[in-house]
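Left out: one protein chain. Kept in place: all the others.
And now, chain A:
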Amino acid sequence: MSDKTDKTEQQRLSVFKTYKLYVGGKFPRSESGRVYEVTDAKGKWLANAPQSSRKDARDAVVAARKAFGGWSGATAYNRGQILYRVAEMLEGRKGQFVHEVADAEGLSKSKAAEQVEATIDRWVWYAGWTDKIAQVVGGGNPVAGPYFNLSSPEPTGVVAVLAPQESSFLGLVSVLAPVIATGNTAIVIASERSPLPALSLGEVLATSDVPGGVVNVLSGRTAEIAAPLAAHQDVNAIDLAGADDVLAKELEIAAADNLKRVLRPQPVDDWTATPGTDRMTAFLETKTVWHPTGSLGASGSSY
């Protein structure tokens, strides 16, 4: 008996992590008090993740709305700096994410490392977009009259993002980064089966100068959390990447109530391929401003 005790004392008992949601810059448990078992690809228990409720979703909307003014009003340069800071933090925590992605997706350490590196690079790619997208999709319009006429893109507002179910980290970042790079705020629903990389990303965001509420991470049953978000009058857009066809249709119908911008699920064969700009433009509005130019020295008033 005493021998056995000695032996276990020599083996260090690891410290499990209690995974929490990330809402409004804080790490709450689900208000419902529910958790669900997250297992690795082979079915081994990894952690108990919070199982978010409708109330958690609504709290996340409040946080995202509150953060929208500041984030959308920040300079594009500033947003780029902050997003790049996230990439720096991710790089420093690479080991943790490799571990989590390997477990979540049943990948070898080296395959998981490739995924994580591609993810960090993806984040850097979007960090560089913040102050370029306006020039690429906006510009002056040569109207037939004495007017200055300029179109600029603006973020649409609060965006609910259903992260892809299969790609727990690269897929997640590929749908989240474009939403916030352009000044929207986001409520992201992590992959239902593999939520741990997403919940850990929340910890990275919290230490990366990203203002609280800009990104809110919920884990749980995708369909349960997405339904109130799709129907929410203060959500402006929804990305259905993580919804199957049946759920997507249901959510799209609910989203019509306040004419949310909807990005329908689009088959992605390879998340590592360089994206286009469509995930950014899907959540941008074009604002066009007119002003008379008048004519110097002319008589008559063309104000």
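One rule holds in what follows: a contact is a pair of C-beta atoms (placed from the backbone, for glycine too) under 8 Å apart; a residue touches a chain by one contact, two chains touch by 3 or more; residues count from 1.
We adopt the following convention: contacts and distances are computed from a predicted model.
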For the chain that is missing from this picture, which UniProt protein name fits: "Substrate-binding domain-containing protein", "Circularly permuted type 2 ATP-grasp protein", "Sugar ABC transporter permease" or "Aldehyde dehydrogenase (NAD+)"? "Aldehyde dehydrogenase (NAD+)"
Considering the complete complex, of A:Ser151, A:Ser208 or A:Thr272, the missing chain is touched by A:Ser151
Absent-chain interface residues of chain A come out as 136-137, 141-145, 147, 149, 151, 156, 236, 245, 248-249, 252-253, 255-259, 261, 264, 266, 276, 278, 281, 285-292, 301, 303
